[in-house]
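One protein chain is absent from this view; the other protein chains keep their places.
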Amino acid sequence: MSKFSTLIFISGLSFLLIVITAQLPIAHPPMLIGQYIIDHAVQDTGVTNIVTSVVLAYRGLDTLGELAILFTAASGVGLLLSNKLNTKLQPSTKTVRLSNSNFIIEHALNLLFPLLLVVGFYVIFHGHLTPGGGFQGGVIIASAFFLNILAKPYKSSDSEIESTHNNLTIIESLSGVTFIAIGLYALISGHDFLEPFLSHGQLGSLWSAGTLPFLYIAVGLKVGAELSSLLITLYDIDSEELTD
Amino acid sequence: MTHFANYLTTYLTTEIILYTGAIGLLVIGLLGLLVLKNIFRLLLSLVIFESGANLFLVLSGFRANGIAPILTSTQENMSQLVMNDPVPQALVLTAIVIGVGIQALALSLIIKIYQRYRTLDMNEIHRKLEQDIAGISQSTPLASQEQPLYLYQKNSLVQNNEGEK
Partner (left out) sequence: MKMLSLLVVLPLIGAFLIPAIARISVSIAKFIGPLILLYLLSITMPAFMELQSGQSSAIHFAGFLPPYGIAFYIDELSLLFANIILIAFLMVWPWNKNNFSDNHSEIREYSLYLLLLAASSGLVLSSDLFNLYVFYELLAVASYGLIAKQPKIEGIASAASFRYLLLSASGSVLLLLGIALIYSLTGTLNIAHLSSVANESLNTFAGVAAFLLILIGIGVKAEMFPVNSWVPEVYGVISRPLSALFAGLISKIAVLFIAKVLLMVYQQDSILTMILFIGVLGVLTGELIAYRARDMVRMLSFSSIAQLGLVFTALAIPGKTGLYIAVAFMLHHLVVKSALFFLSEKMHSNHEHLKGLYHQSPFIVILFIFLILSLLGIPPFPGFWIKLNLVLNLSTITYGNVAIAIVLLATVIEAAYLFTLVKKMLANDESNKQIAYQTGYQSSYLFAVLLAIILLVSTFNISSLSKSIENMANNTN
């Protein structure tokens, strides 16, 4: 009975959504701020990918908030699942449950790993020129490291995981601080927080768009480190703990 | 037949299909949140719900015959280009990353819940949670309590003993 009423509720809701959508100016948006940004972004910030100018300049504070959310989530996951690391006294459990991966997987990994890193960094460095940027590149880099864990599970001993955690913590801290420091430098030198400085350079070249590429590198490193540490922490849970 | 094809191309435009998809995702996600009981499936429904909202958001910048807001060397006359609104694209990028963070945190919460309650059924977890909270308030306030956790589980301990008998 309750499922039936849910169904009625849902069909009513979808009808409402359709009615609302029908009222929207579909395909002809008002673009009160969008048109201004399209017209001015190139001379304001010196990018060719206009979305980048919105992400890092016009709405840079949103991006900072978003980095903070990712950091918060990683902190929360670390905080919640850290108990296992404290109590881990028997290092033997790790080797028992993991089987060796085979020759093909390992060599495919050796081929893919550097490729993924190169693609990731390329996407980050060209964020202000072509589609892509810090978030996308960061995710690609994180996937490279996670592929590494998936293919060679037996090689990651506790001390290795501990040192990986150490390195990731330092990368995520420093990249976040770099992003804010670039913004603070503008604030201290009398501009607004996160205001782009440095010259715009030649439009379309790699060294252009002032500080925006540096911000995107910080974003990319932060996203990569954050996602890697999330995945490693989630991976690191003993599967024995979850089974009776 | 050609009449039907004409009809389709006039009324079934890209944006209509995409908006239908967005509404569909929203409805499927909400239905899952209301009907399902397994907490992992609830999380997946939330993800679907969220992607519906994201699709809706990015569609708000869609223009008929618009192109991606990126300059390329082949474009000649800047002022005659019809570009899609770049703002929703930036917003949706932010929203997607926020969603990823929430999902990761929710996953680790599910792991914690499973370690404590040994079940993924929402009704059962809710029932046991209410019992546990009542147990906490029967004892001392949280900040000063020093007893180990099993004191709260009196009910479950009793049940175990009975099972042994």
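Of note:
Think of it as A and B in the order they're written, each chain with its own count starting at 1.
One rule holds in what follows: a contact is a pair of C-beta atoms (placed from the backbone, for glycine too) under 8 Å apart; a residue touches a chain by one contact, two chains touch by 3 or more.
Predicted model only: the values in this text are computed from it and were never measured.
In the complete assembly, the contact with the undisplayed chain comes from A:Ile33, out of A:Leu7, A:Ile33 or A:Leu206. The set of chain B residues touching the chain not shown comprises 26, 29-30, 33, 39, 42-43, 46, 49-50, 52-54, 56-57, 59-60, 85, 87-88, 91, 94-95, 98, 101-102, 105-106, 109-110, 112-113, 115-117, 125-126, 128-130, 132-134, 136-138, 140-145, 148-149, 152. Summarising the interface, chain A meets the missing chain with residues 16, 19-20, 23-25, 29-34, 36-37, 44, 57-62, 64-66, 68-69, 71-73, 75-76, 78-80, 82-83, 85-86, 162, 165-166, 169-170, 172-174, 176-177, 180-181, 183-184, 186-187, 191-196.
Throughout what follows, only the chains that are shown with their structure count from here on.
Residue ranges of chain A in contact with chain B, taken from their complex: 3, 6, 9-10, 13-14, 17-18, 21, 24, 26-29, 31, 33-34, 37-38, 41-42, 48-51, 53-55, 58-59, 62-63, 65-66, 69-70, 72-74, 76-77, 80-81, 130-131, 135, 204, 223, 227, 230, 233-234, 237, 241-242, 244. Per the touch definition, chain B reaches chain A in the complex via residues 13, 15-16, 19, 23, 26-27, 30-31, 34-35, 59-64, 68-73, 83, 85-87, 89-91, 93-94, 97-98, 100-102, 104-105, 107-109, 111-112, 114-115, 118.
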